[in-house]
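One structure is given here, and the rest of the page talks about it.
Every protein chain but one is kept in place in this view of the complex.
Labels for the chains are A, B and C, by order of writing; each one numbers its residues from 1.
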Amino acid sequence: MFEQHFPVLPIVLPLIAAPLCMLLGRSQLAWLLATIVSGISFCIAVSLLMVTLDQGVLSYALGGWEPPWGIEMRLDVANALILSVVTGISTLVLVYAKDSIATEIPQSQHTLFYTAHLLCLTGLSGILTTGDAFNLFVFLEISSLATYTLVSLASDRRALTAAFRYLVMGTIGATFILIGVGMMYMKTGTLNMLDLAARIGEFEYNRTLNTGLAFILVGVSIKLALFPLHMWLPPAYTHAPSAVSAFLASTATKVAVYVMIRFIFTIYGAEYVFYSMGMDVILLVLAIVAIFNCSFVATVQSNVKTMLAYSSVAQIGYMILGISLVTTAGLMAGLLHIFNHALMKGALFMAVGAVFMRTGSADIKAFRGLGKTMPWTMAAFTIAGLSIIGVPLTAGFVSKWYLVTAALEQQHWMIAFLVLIGSLLAIVYIGRILEAAYFKDPVQSASDKTIKEAPLMMLVPMWILAVANIYFGIDTSLSVTAADAAANWLFEPSAQAVFQSASQSASELGAAR
Amino acid sequence: MVELIDLVLLGMLAITALRVIFLKDLFAVVMLFGLYSFLSALIFVNLDAVDVAFTEAAVGAGISTVLMLGTLALTGRKEKANNHTALLPLLVVIITGAALIYGTLDMPPFGHPDNPAHQHVAPRYIEESPKEIGLPNMVTSVLASYRAFDTLGETAVVFAAAIGVLSLLGMPKPGGVAIDSGLKSHLVLRVVAKLVIPMTILFALYVQFHGDYGPGGGFQAGVIAAAAVILYALVFGLPLATHVVRPNFLKVLAALGVLIYAGTGVTSFFLGGNFLDYNVLASDPVVGQHIGIIVIEFGIGITVFAAMLGIFYGFAAQAERTNIQ
Amino acid sequence: MSFIVDYYNYWIVVFLMMAGFYIVISANNLVKKIVGLNIFQTSVFMMYISIGKVQGGSAPIVADGITSYSNPLPHVLILTAIVVGVATTAVGLALVVRIKRAYGTVEENEFEDKDALI
Partner (left out) sequence: MNIWSALEPSLLINLTIIVPLIGAVLVVLTGKYPNLRETVSIATAITLFTLVLGITDNTFNQITMATTWVSLLSGLEIAFSVEPLGVLFALVASFLWIITTIYAIGYMRGHNEQNQTRFYVCFALAISTVMAICFSANLLTLFIFYELLTLSTYPLVTHAGTDDAKRGGRVYLGILLGTSIAFLLFAILGTWVSAGTLDFTPGGIFTDVQSDGLIALLLVLFCYGIGKAALMPFHRWLPAAMVAPTPVSALLHAVAVVKAGVFTILKVVIYIFGIENLSQIMTTDLMLYIAAATVLLSSCVAMTKDNLKARLAYSTVSQLSYIVVGALLASSIAAAGAALHIVTHAVGKITLFFCAGAIMVASHKKNISEMVGLGRKMPLTMVAFAIGTLSIIGLPPMAGTWSKWYLVAGALEADKLIIVVVLTISTLLNIVYLLPIPIKAFLTPPDENQQPWSRAETIKTPLPSLIAIGITSTACVALFFYPQPIIDLINLIPDVSTEFRGQS
């Protein structure tokens, strides 16, 4: 009987579960509830993905008020895909977290951790699903506030400064988005995304709308850590508890990338953003610089979490690059990489978390000799690392393939070449760790306590992601079909025109009242 | 006339903001910020946004300022001089400002009734909401019904903040030894406080349930009620306050408020409506709307009350700790 | 002249926003950063409320004899945004308190120096 409510459930379920967790008090029960709810959300998200692949768009009017007067939840293939990733990773991270946070967060804070995690999930699902520009801001802030809390839960004092920096940057970003939404509202009188799209489409070139878009893009770029606005990300991912890093690295920035896609393609329309404002060149240059600069910085880090964080910023460059190509193929490659990168970074951060748990450090020195002492963890790390590099038969290869193909189709030979060169840097930074793990003897001080393999509850989610990296590197039918459908839907003006006219008729209806 | 008042207030705001930039005394900075909030609340009144003004005064000038002062008590009131070059920030600000000014050039003129913002969605709220929802206060109608999901999100944000502060600062142990508060010895203060606190709580209840008709609502009510307890804690000491309103009770309340709100939405599921569709709550849609709004405003009220008070407790507990040390 | 009358409000608001923004990014003291953030956000709220103003309108509460109301929608949005703002402020200040306890200072350059020593 709840099928028609599915679009709103991935938001509402964790939102209800969060206070319940708090009321339960016992951390074991809170963990169980959080995991179950997250798992149910994942199932719902997957069924939504299937439905959207089949039928196109699902719209859900909250409070029964039809858009644009009420708030609308809108699911298409693109956000259903990312929603599946987010809820799926969340579930895995929660399974992983039970043992992981036991050593990293004081016992009394565990319930708070699960509560904050659920709130974060609520926020991320809300951002993805909502069809209302202001509602997006609200959910952005839910997820951000929960994230600041999650980051600061770590016992390292540097987590506090990292969280504070994140808070300041995040709030500036959110406020920029608020300014942008205000300017859009000022010119159009509406907040519903499709309605906005229809009304913005009537303007050829408008200075207020341009500024609004610029502010939104800058704000979102802060959230997604686009170079050079990425400086908050590495400390936050480095010092956050491992489970939090794993969750954030594979979901939070991806959601922000989706927000950017949403604003560019759905609301303003590719033509307005790229041809009238020339945003594509700016994004392209920033993406390339991000890939090279951050990959290079990653190669010289001694802390593996910092290294992975910089690698994340570089990988975000690939996604933005896909967007900036302004073709269906490019957008599809970007979306595909969102999906695949979540799998890789999730597994990598989980592996590092397991190492941190057993050795008490995420420094590259701590990895020495782990190939023997923690073989399963390091094997998962290796698989995900190969995926980051883009070795064939891993998910990373698939996204790289489509990205380069998209660039070549536009005759951007140089860009295609740079993308491939960029992935060589990944060989360097992943290779350093593998070498330490498999070829170096453990440092002397660590030898007095024997390092054991990570507990099963951490290995299982890690390996699910590692195997997923291989599975989606071989059987690409699901990921590629979904990304392709999503890109086509976002890009095809005709597909959206149907809905625009629908919303126009709705507004005429409103005028008639 | 409106424009003139507006201009004067804006000018005062500009002066305040500039003073904040250059002042090194953080206590003065925070007080100026309180002033800034008050002035902007006045502007909001002047621009017909009475609900917003109410909230800004209660939050900006009230809660935020109290929290900032509490922080200053723990961190020191002097900003240290530093030899940072302010060139880069200045450049960023100038570019951003220039972009914004550029953006204003195509803006619709200030206050013009034909502006697009007043054309599309808003007229329906103004014209239909009294009939559809049955409330005179359109802001409440939009807030609690048309855009109720935003407000649910807002409640979740408050809850998230409470979680954050709780995890960062913890809660005071209830019923600890009362340290003599400096304020306690002031007889006048105690008498006045004893008089004011019940009135404030009464007012909070009025705001809570009158929000449908005039300015106010669950959020403002929650803040005011929290302010009453905060005043009590300031005058009579934290241990007594935690005796009256126990920290654990606050946790339950904060969670309960969100659950009440979300639960209302889920109830709509079972009655055959969409999430947060109040029409199905009663046989008559307007009555249903009314029930729904009262219930969710109540949910907001207790979450905000509990969260704000909890946040204050968190800061106060830290201050207590420092005092003991 | 009408140009100025039409836009002076927005321009001053922009100035206020930028004053707040400047404090955020230039302040070295964390409390002051938070104050700046609040000023920045409050100024943005003013922009929204300015959008909602209708000349000759009155507060959007139904009353007899009034035909023109200001736009209630921006008011609703800003109510939400104010709450979001205070929530952020509370978490930010809590972080400041913890930073003070962990580092003994709330000046950004000083704790950066202390971390550099590790």
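Basically, contacts are C-beta pairs under 8 Å (C-beta built on N, C-alpha and C of every residue); 3 or more make two chains touch, one makes a residue touch a chain.
What you see is a predicted model; the values in this text were computed from it and never measured.
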Partners of the unshown chain among those that are drawn: A
Touch criterion as defined above, residue of A:Leu62, A:Ala116, A:Val404 or A:Ala486 at the omitted chain: A:Val404
Where the unshown chain meets subunit A, residue by residue: 386, 389-393, 398, 401-402, 404-405, 408-409, 413, 416-417, 420-421, 423-424, 427, 431, 435, 439, 474-477, 480, 484
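Quick note on the criterion: only the chains that are shown with their structure count from here on.
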Distance from subunit C to subunit B - Cα centre to Cα centre, in angstrom: 13
Whole-Å separation of chain centres (CA-atom averages), subunit A against subunit B: 31
Interchain centroid distance [CA atoms averaged], subunit A/subunit C, Å: 28
Residues of subunit C whose C-beta touches two or more other chains: 17, 21, 25, 30, 51, 73-74, 77, 80, 84, 87-88, 91, 95-96, 98
Residues of subunit B whose C-beta touches two or more other chains: 100, 104, 107, 115, 117-118, 121-122, 125, 147, 150, 153-154, 157, 160-161, 164, 168
Residues on subunit C engaged by subunit A in the complex (per definition of touch): 17, 21, 24-25, 30, 33, 37, 40-41, 44, 47-48, 51, 73-74, 77, 80-81, 84, 87-88, 91-92, 95-96, 98-99, 102-103, 111-112, 115
Contacting residues of subunit A [partner subunit B, same complex]: 2, 5, 8, 12, 15-16, 18-20, 22-23, 60-65, 68-71, 109, 112-113, 115-116, 119, 122-123, 126, 132, 134-135, 138-139, 141-142, 145-146, 148-149, 152-153, 179, 183, 185-191, 195, 199, 206-212, 214-215, 507, 510, 513
Subunit C partner contacts - residues on subunit B that touch it in the complex: 2-3, 6-7, 10-11, 13-14, 17-18, 20-21, 26, 29-30, 33, 36-37, 40, 43-44, 47-52, 55-56, 59-60, 63-64, 67-68, 70-72, 74-76, 79-80, 82, 84, 86, 89-90, 92-94, 96-97, 100-101, 104, 107, 109-113, 115, 117-118, 121-122, 125-126, 130, 136-139, 141-143, 147, 150-151, 153-154, 157-158, 160-161, 164-165, 168-169, 213-215, 219, 304, 311, 314-315, 318
